[in-house]
Structure formats: C-alpha cells, structure tokens
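Dropping the structure in here first, questions after.
Just one protein chain is left out here, and the rest sit where they should.
For reference, chains read A, B and C in written order, and residue numbers begin at 1 within each chain.
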Amino acid sequence: MFSDSPHEECGVFGIYAPSEDVARITFFSLYALQHRGQESAGIAVSDGKTINTHKEMGLVSQIFDERSLRHLKGHIAIGHTRYSTTGSSQVINAQPFTMHTLLGPLAVGHNGNLTNAASLRRQLMERGVGLMTSSDSEVATMLLAGLEGNTWSQRIDAFTNCVEGAYCLTVLTRDALYAVRDPWGLRPLCLGRFGDAGWVVASESCAFDTIGAEFIREIDPGEVLQIDRDGPRTIAKHPAQQQAFCLFEYIYFSRPDSYLQGQLIHEVRMRLGHELAREAPAEADIVIGVPDSALPAALGFSQASGIPYGDGLIKNRYIGRTFIQPDQRLRQQGVALKLNPLPNVLNGKRVILIDDTIVRGTTSGPIIKLLRKAGATEVHMRVSAPPIRHPCFMGVDMATQPELIAFNKTEAEICETIGADSLAYLSMDGLIRATRRDANGFCGACFSGKYPFPIHEAGKEIFELTSI
Amino acid sequence: MFSDSPHEECGVFGIYAPSEDVARITFFSLYALQHRGQESAGIAVSDGKTINTHKEMGLVSQIFDERSLRHLKGHIAIGHTRYSTTGSSQVINAQPFTMHTLLGPLAVGHNGNLTNAASLRRQLMERGVGLMTSSDSEVATMLLAGLEGNTWSQRIDAFTNCVEGAYCLTVLTRDALYAVRDPWGLRPLCLGRFGDAGWVVASESCAFDTIGAEFIREIDPGEVLQIDRDGPRTIAKHPAQQQAFCLFEYIYFSRPDSYLQGQLIHEVRMRLGHELAREAPAEADIVIGVPDSALPAALGFSQASGIPYGDGLIKNRYIGRTFIQPDQRLRQQGVALKLNPLPNVLNGKRVILIDDTIVRGTTSGPIIKLLRKAGATEVHMRVSAPPIRHPCFMGVDMATQPELIAFNKTEAEICETIGADSLAYLSMDGLIRATRRDANGFCGACFSGKYPFPIHEAGKEIFELTSI
Amino acid sequence: MFSDSPHEECGVFGIYAPSEDVARITFFSLYALQHRGQESAGIAVSDGKTINTHKEMGLVSQIFDERSLRHLKGHIAIGHTRYSTTGSSQVINAQPFTMHTLLGPLAVGHNGNLTNAASLRRQLMERGVGLMTSSDSEVATMLLAGLEGNTWSQRIDAFTNCVEGAYCLTVLTRDALYAVRDPWGLRPLCLGRFGDAGWVVASESCAFDTIGAEFIREIDPGEVLQIDRDGPRTIAKHPAQQQAFCLFEYIYFSRPDSYLQGQLIHEVRMRLGHELAREAPAEADIVIGVPDSALPAALGFSQASGIPYGDGLIKNRYIGRTFIQPDQRLRQQGVALKLNPLPNVLNGKRVILIDDTIVRGTTSGPIIKLLRKAGATEVHMRVSAPPIRHPCFMGVDMATQPELIAFNKTEAEICETIGADSLAYLSMDGLIRATRRDANGFCGACFSGKYPFPIHEAGKEIFELTSI
Partner (left out) sequence: MFSDSPHEECGVFGIYAPSEDVARITFFSLYALQHRGQESAGIAVSDGKTINTHKEMGLVSQIFDERSLRHLKGHIAIGHTRYSTTGSSQVINAQPFTMHTLLGPLAVGHNGNLTNAASLRRQLMERGVGLMTSSDSEVATMLLAGLEGNTWSQRIDAFTNCVEGAYCLTVLTRDALYAVRDPWGLRPLCLGRFGDAGWVVASESCAFDTIGAEFIREIDPGEVLQIDRDGPRTIAKHPAQQQAFCLFEYIYFSRPDSYLQGQLIHEVRMRLGHELAREAPAEADIVIGVPDSALPAALGFSQASGIPYGDGLIKNRYIGRTFIQPDQRLRQQGVALKLNPLPNVLNGKRVILIDDTIVRGTTSGPIIKLLRKAGATEVHMRVSAPPIRHPCFMGVDMATQPELIAFNKTEAEICETIGADSLAYLSMDGLIRATRRDANGFCGACFSGKYPFPIHEAGKEIFELTSI
C-alpha cells in the first residue's frame, strides 16, 4: 500500500556444486534477491535422478525451514522469487515450474515477460496442450517440454527462436543447469564461481556476495550457458542486432550493491544525482531523498551541487503487508504511515527532494505536503529519471498508460498537481551519461515509446482459471 | 495407523443447477462422500465464463469456509475427495484438475485408475506435453485438453477410445457438466434430480440423501452423459462386452446407506453374513463384528445362525491422524488404541468374529488376542469375502502381492498365524449370491486373478517430481 | 451442529511413572478420553524441578506432535480434554492451569463445576487476586495456590472444605500427583497401575485399556489420593452423607467400554433397554437406535421384547465442525446431513426408535420424519432416561430450563410435537434398577429437581474478559 513505484517481476538463481548443500545455498541467495519479488518463492533440486521442489506464497524466510531443506537433496538447484506481473498471486503460479518430459524431469525459473505469450499459448493449445495457469512462465516451461530436439540444448535453442520478449531463464534438468538470456539482454543475469568446483548464476551479483561466490561475468544477451560436470560452456549465442538492457535496473530495481555491466548500481545512482544537479539546479538549503532507493541520487545531487545532504524523511522499516484498512482520518494521513518528516532538519529550509520515479503521481503530493507541514519553505522536486509515458511489456508492473501521470499531464501540470515549487526530470541524455554506456544498448521504452521490437499482442487478454 | 483395510481412491460429484448455490451443495455432498477419500478435496465452479477452483489437503470440513465458497460462484460445479493411489499426497495432486484449453476452461474429477497410464504419458510427452504430476488424473485431463475433436463431446468420445482401466469422470466446461463411466463399470456413478431444474451426479447415492436430491438411475458402463440447459442426455454409450463392477464396493467401500445396482449396501452386507453363516457355521455363544464396516455382516450372520448378536468391540470414534508414535509398550497394545473389547459381553463366551477383509493380516491377530484377554474361550473368525490373493490395478490401494497374507499362506496357516480357533472365508459363490446379481458382471480380480482386461503395464514405474 | 445432546465437560488423566515417557502415555490416554471434550486439550509434565505445559484449541491429535512431546520431559504428568461449560472457548481457558506458588510450581486439571464459584471468585478478588479468565477451574487452581497450609496436602484439604459442587481434580506438583474427588462423587475418577512402578488416574477406565494399564479401583467420593515415590496413599477422605453420582454418565457420557461402580457401561445401557421394554412395550416390527450412543439400549430393548434389532439409521462418521451454513433448502434437510435412514430396513415397518435423551427436542422430530419418509408406518419413540426438566449446575451443558422441552410440555404434547405415534420415557425406578445400585447414591437432579446440595448461586453472572 501507499506505493507508487514500478514493480520488478522476479529474481532467479541457479547453482551446480557437487558435494555442497545446494538448497541451503540457494535459500540464502534468494534472501539476497528478495527485493526482486516478495509474493512467492521456490527451490528445485536435482540429485541426478529426479527433481524435488518446494514453493509457497510468502517471503523466503517464511517458506523454508530445516524440514523442507532436508527434502531438497542433490547437487544442482535453481531458486526463484516472484512478484506477479502476469498470472495472479497464487501458489499454482509460484516458480520454479516443474514438469515430467520425454527427456526427463525439468524445472524452470523465469524472470521477464514473453511478449508473444498469447500466440504461444494458442499454438500450444492447438497442439493439444492444456495449461494450468495464465502464466507465461508455464508457457516457457511447456515449450521446453515440447519443442523439437532430442537434447535439452537443441530445445533451448528452438525456444529462443520462437519466443519474443524479456527472459532470463534458469533451467534445471537431471544432469545440468542452463542459464538463458534473451537476445536483447533486457533483464540482468550473471555467472559466478562457488568454491573450487561450483558455479552459480543469479539475476544480480549481490547474491554472490551473500554466499561468498566470486563474480565472473555477465551472461551475454542471446547466450545459452550449460553448466554440468564439465563446468560452464556457451552452447549458443544469438544476440539481437541491438541490445536493450532495461534502464530501470539502474534507476530503481537492482540492489545498490549489485554490479551491472561493470557498474556498481550505487555509483550509477549517485551519478544520476550528479547529472540531475547539473541539468536542473535549484537554490536550496538542503537535499533530501525519498528513502531508501532515492538516497544515493540525493547524495550525488548534494555532492554535485554543494548543497548539504540531509535526512528529511524517516521510513518505518516494519511496514509489511497488512489487511487492515485505514479509516477516513487515517487515509488522509496517507504516506505518513510509511514516511515521517524530520521538522528540525526541514524547518525553514528550501528543500530539494529527490525521487527516482513518478508513476501515477499518487505519493509525491502527500510527501511534499508532509515536508511543508514540517516547515519546508520551498520544495523543489527532482526525479532521477525521465517522465514515464509508456507502458512496459517486458515484465515490469508499471501501471496502464492512462494511469501514468506523465502521459496525461505536462511537467508544469504535474508540478502543480503535486504541489511542488519546481519540478524537473532527468533527461534521457543525462540518464545515459550516468550509466557510462552507449545509448543504443538500452531499453527506455517507458520513457520514449521506442520498444526494442514490435509489440503485437498488447491487450490480448488471457482468461484466467482462478484457484483460491 | 493400525489399519489393514484396502483403501478406496476417490469420490466424485457434479451438479448443474441454475440459480442454486452450487458450491455450497457440493460442499455438503463431499461431506457425504468423505469416506471415499480423506487426503484432499476440491470444488470447481463454472459461471458460464470462467472456472474457479479451491482445493487443499485435509478433510472437507477443514478445507472450506464461507470465504472460499464466496469465490466459487456459478451454476455448474464438480467436487472431489481423494485418497491417493497413484501420485503422492500433495496439494498439486488434489483434484479437480483445471486447465486452459482451445475449447475454453476445463476441470476434471477422476475416480479410478487408468491401467495404460504409462503408455498414455509417453504418448503425451512424445506429443511435446510436459506433465506436472505423476497422477493419471492429470493424464486424463490433459488427454481431454488435447484429443481430436472440436467439441467436448467429440473429445470425451475420443478419450474413452484410448484409455483402459477404471474411471468415473466428472467433467466441467464453461456450459456443461459431463459424467463419464468406463465401459466395464468398475466404479459406481449415479444420477439424481435436484429440485425442479437441477441435476446431480455422484459416486454414491448417499450424497443425494444428504442434499435432498432424488436418485434417478445409475450411469451405465460406457455411458457419457451431458448435462446442460437442455437437461441430461446420453451422448455416447460404449459398454464392454463384459461388465466388471468392483465387488469391494459391496463388501467394504460404499457407505451402507448407498444404493448400488438397485441394492442397499447395508442389506447386501447382511446377506453376506447370511451366506457366511450357511457356508461356515460354528458353534458359538455370540456373534460380533469388527466396527464399523463389518457390523451389518455380523448382524446377518446372527440372524441366519440364530446365535445372538452382541457388541464385543468398541471403537474410539476420535482416532484421527496423529504423528505421535507409540513407544514399545504402547505398540504392544497395538489395536487397543482403536478398539476396546467388552469383557462382560465376551467373558466365558465362544465368539464368532466377523470381519470384511484380511489384507496383510496385521490386525486380525491382535484383535483376537484382545478378545481372548477379555475372556473369550474360543474365537472363530469369519470373513465376509474370499481371500485376497492378487493386487488391484483399478484404483484400490490394497498392498502389493507379496504383502497379501492369502498369497503367501493357506487358510490353515493364516488361522494359526492370527491365533483363531477356526477361520473361514466366504466363497466367491456366496459373495455373488449375496449381491443377487449375475456373476459375470463383476470384477473379482483380487480374489481370482482374472482381470476384466489384460493388464500390460503392471510395474511400469513412473518417476516422480516431488513437491514438498 | 444438528445435536440435541447434553455435553460432558471434561476428561482428566494423571500418571506417576519414573523412567517412562509420561507425556506420550498421557497423549494416548487423552485420545481415549477425547469423547469427554473436543474443544481443547493439554498436558503438563513435572521433571522434579519445573513444570512444562502444552495446551491448545483442537483435538488431541491436532495439538501434539513429536516436537511438542520432546519438550514435555519428566516422570509425572497430567492431561486434560475440555468442552467448555463455563468460561468461553479460548486457549486461555484450556487446561491444565499452571501457576507459580509459594510451594513451587502447580498444575491443575479439573472436571466438574464449582457451584459456589461466584462467591469464591469474590473472596479471591477481595483478597486482592486478579483472575485472568471466567473459568471456575482457574478459581480452583488459584485457591490451591493460596489456601492456608504449608504442604500441598494441607491445601488440598482446605480446598475441599471451601468448595461446593462437582469436581475431579488432578493436581501436579514438583514431586507428586494428587487425585481429588468431590464428597458427592458427582464425576467419575479411577485409579490404575501402569507397569511395575507406575500409577495412573483417569476419568474413565477406557483410558487404562488404551495404554495397557490395570484398573485397580475408583477414587472414593471425598477422597484425596497422593501418588509419589512411595506409591499411592489416601491422605484424606471426607465423603458426603449422601453420595450423588451423575446418572448421565451411565446414560450418555461415558464410553460404553468404561467401567463405573463395577458396571460395564455398555451392559448398563443394554439393561436400560430391558427396563424400557418392560415399562413401555409397543407392538412393532423392528427396534432401532439413534447412533451411536443409543444403540446398546436399542439392542437391550430388542432382547427383552423379542422384536428384532436392526440398523435403521446410518451416521456420517466424518461430520466434524464446519463453518459452512446450510442454505434454506439444506436446512430443511436438517439431520439428514448427519443421519441417513435405510429404507429397505424401515419400509412398511412399525418402528421402535430408541434415543437416550431428549433435551430441547429439536432433532427427534426430524429423525422421525426421516423414518416415515423411508417407509416406516409407525414410529414409537422410547427414551432410555426420564424427562429432563431441570438445569444442571454440576458441569453439564444441558440447555437452560426454558429451553428444555419436558419443562414446557407434557409427554403427550412432546409426542405430538415430534410427530411420534407414541412416546415413553424410562421411569426413574427403571433407570435405577438398570444401574443395579442404590437409588440414594445418585444425582438425578435434572430429572427430579432434587439437587444433592442447595444451589445458591444459580444465575449469578460473571462478566467475561474476551480474548480473541
């Protein structure tokens, strides 16, 4: 509740490590990837013969105990944390998806969104396949179970040829772990070394730090990596002509201590603040950020502008999911349930407020009201990303286009709506500069409307069988 | 624990009743069918557009509450209670199975066992279908989802052509309810009328009594019944040359207040006692039965023999599943946790003890010991069925052949093993006579080894993906 | 739901057995006493230093697992199953009650009802004691914690001097187990031997059979028994001039396989049938009983009358607590959810229907309607107890006086209300005769209004702090 942020969809992890307790290591890795999905989580383990799975709704810490780990014995594992973007919030949609196939047991963890899922569903159904869920991750698993090819590598190759969209897959079979990244490289995926004989893959490098693994490199766009007793080897590589890494991983999704494309996310976010200070300076006494994700950009803005950095808003660390509705009076309190301003810091000050994104615009106004109530004389809002004007079809839950405030209003109108003294967004150029990468390698479709490939199926609705 | 009975596999129910709260009626029907499966239960409801499902591990009373019923709105429903015979005891195996298909949503409840499931699995996998469970009910559902035919009736027809084994299916689609019974009629299924405009199908007629429905007739072997706005109509009928109704429904599975083939089960069981008294009389002072299922046969034996009927054993009504293991001393107590003899009834008496079956022979000995300890001077055991010497492949969990005591021992040896003064089983002829039906219409393979059709796949193992 | 029976309040158990796993034995004993209370259960164990307790809402089998037993180590234990009569259905009211006292830790299990609880509460509060519940069992425990005396035996003695009403207590201290029975002997309590060096006490002897203990004798009215390393010894005995054992233990509460006052309950119930047949014969074709508790009386009626015994009603064994409400139509089905008549047994027959009690009279009518619908031509109801016209203040939940049908109506009126062809209750004399005991030793206040001692506090209301 009380949130106006886009939602990342999932975190994936995989490990091949003979003679290690791979389920336990996967558990702690999922802990580190919990920020990428808090609705459900699961672990699947192969012992060379069969695959055991445990998955449930809830946080990683709630789902697993010693008893469930005891049943997850083996030497290869994949793990998944999930926030639903397509498919509803039910345990039947929890991943990994596990299936019996002609080539033996199969488990798949998927991060992303297949943009041609509706066509693929239809093809599957025309082939006589029933689908238990509305999830495109089941579609992905069922495709792997049924595509042509007598080996998993042939099938994975066939898979990459028929799907469109964003996907990082970890695929677990009896004897091997596969890591697959879509040709555009929309979502992150990296490879690490675990001990002498083990290998790990994860959405973000922070998982490696947690378990003491060593970061080796990113999986390349379009790469299929197979890891088995012979170690990791690239068995296919079909990059798109134009790569399209999601800019929001830099801006908001990834943990600040993760490395992406050789960049520490925290550092990039500080540079977003530098760029923003240069592009949209303001006379002010203090720079503050909306905790937690916008704090590095605020620190960067402070450094670049010379305006002192301060803590202006305190976040209640324990706000979790509650089913208690605030009454009328409490609703007016709004974001105050989550954020509290520090009057002594703010009183009489001209404040620069940094946030990393405005989606629907529902929280910025209340936050600015809080700051003024705490004594801020001016509030200059600076956003460390360009305005979001287009929906995402690649796996981010970002609101529908009509809900996007920047689709409906000009910057001046937004400024007025949220009650700021001034408002500025970071430019696309500034954003790219902060990443220190080539502009061509990114997907910024939510800002520009330029999608990395044509989106044919937007709005195709898939009816849903509900399990309750 | 402490049980030596065969286990029935499932109960199915279906209802088509516009303007009724079909989920609530299904709930109370499953209550009445709880004896056919206590591991999991589920209800699926169609509202004409989509299908909503709720299924869980546990007893019917534990699984559903007003909140879950509220989400099950519609006018057609199917329900299922399950005891696992194939597929392990996990919620992923709970039924109804629900799938998206080219013809729209589909839910299936299955009672029975497909004897060519392993071949069917292979065919499905060769067609590129991944299967999430090791359950033959998922196979059945996936077949329906994928068989040729542009209508459900064509597909159900195709289904009956390619499967072998025991099956009663309730099939729920957007607009209709189907009831399907295998050509041999191995498992029971009957049709009833609910109110003015409603129709119901159920494994046993006792479910109709519970909800106030009127019994109309049994679904015929090989019949496919479609129920929709035009009421029920038979859309196919392919009976086997030889019917093969499971004799154990009479002996043990069905509730005594259900009607099968025009017979009240309770009455048939009393006649089993009559036959037994004629075939294997014994001089004795009292006839007692092992509660609850053998009591009607004991009453019948008493009537036929003129030896007084008495309550010799009291059953603890609250013995449920417990995870507490008895220690050494308590283990010696054995069945005493469940049954307690009445010394005043038994003391100094020559006792005829009626049970309906001896499978492994693990409880008869301890029961006889209890009776002697309570003062019985003689114990003559009479079993209201022939010796079980062959495994069941048609959906009954009966132990493997080497575990069957009558496979390994002669009657004399069994008598000695269990410590009875005499032992007699009912003959096959006596059993048939008690049913008042033609001998050719039954499956008595567990007694005779004569299966209604060749069993090709016995022992084909299906590896299992375990979810925990 | 659908029940019109009085409710027993509690079952108690205690064990002193060095070198035995006393918690496990208590668990299986509570299993056997489950019929005396299904709302909550608990076990408290002393290891000579401290007392550990585990108690929860639910059935015994649901409450305990190996993990909870592991924490219940020691050599003395008490256990309790509870159905609430006073105090509401919450875990805070679950027993045993455990307290820190000047003499060390104390745990108490209580079966019964203190009729001067309101005065005792007031006295305690005047002494400055706060009470956490409205339960008279907390009052009993708090009294033991605070009465004069430097030893537990002195305090227990003092306790028996100040309380009135029904009580069987098991008291657990660091070093000893005490069993206490009220001077009137209202509730049952018996002593048994467990192995070579162990001793057990229980509400009913059926618990001894379950764990393989040997019945020794009943605890006498007014007796206080101490069991410790020196074995059991009577430390006080203050019987009332007139004993008053609850007749309903014979009629309904106790398990048929328990012995009370040297009588097997099952046998007494058969004799209730004999007496009833003599007092109130009827011309009929069949005698049936309402399952399960009235079956022995029906068998007895059959024996004495020569009219054949039959099973006329089948009970759904799985009816548990459900929170699903039947809708209007299903409500009309009423008892059919629980009971189903056997038409073949009943059709065209004049039926004698035996039940053990009519309290509010809400189920007899529907049952008779079921029988008629199943073809019974006449229904002659016979009740194996006199009419209930007065409330119970000694621990039985029996309805308030205005709710009692026999308080409001004559037998003829009741007969008409329930739609029977004839109705007869057993006479008080007949009831006493069946027990083969002296009439003076019983409490039959609910029939006669003659309470064993003056009831002063009826209707004194105790406000309740609700925990949810």
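Quick note on the criterion: a contact is a pair of C-beta atoms (placed from the backbone, for glycine too) under 8 Å apart; a residue touches a chain by one contact, two chains touch by 3 or more.
Keep in mind it's a predicted model, so treat the numbers as computed, not measured.
Considering the intact complex, the chain excluded from display touches A, C. Residue A:Thr210 is the one among A:Thr210, A:Thr362 or A:Ser422 that touches the chain not shown.
Checked against the full complex, the candidates A:Met57, A:Ile216 or A:Leu342 give a single residue touching the omitted chain, namely A:Leu342. One of A:Cys10, A:Ile51 or A:Leu69 touches the chain omitted from the figure, and that residue is A:Leu69. Of the listed positions C:Gly37, C:Pro105, C:Gly273 or C:Pro296, the one in contact with the omitted chain in the full complex is C:Pro105.
Mapped onto chain A, contacts with the missing chain fall at residues 21, 24-25, 27-28, 31-32, 34-35, 38, 59-62, 64-66, 69, 195, 206, 209-212, 255-257, 264, 266-267, 292, 295-296, 299, 303, 308-311, 314, 316-327, 329-330, 332-333, 336-337, 340-345. Across the interface with the omitted chain, chain C contributes residues 49-55, 68, 71-72, 91, 97-102, 104-106, 121-122, 125-134, 141-142, 144-147, 462-468.
The rule we apply is simple: only the chains that are shown with their structure count from here on.
With chains as nodes and touching pairs as edges, the resulting graph is an open line. A straight line joining the Cα centres of chain A and chain B is 49 Å long. Inter-chain spacing, taken between the CA centroids of chain B and chain C, is 36 Å. Averaging Cα coordinates per chain places chain A and chain C 60 Å apart.
Within chain C, no positions touching two or more other chains are listed.
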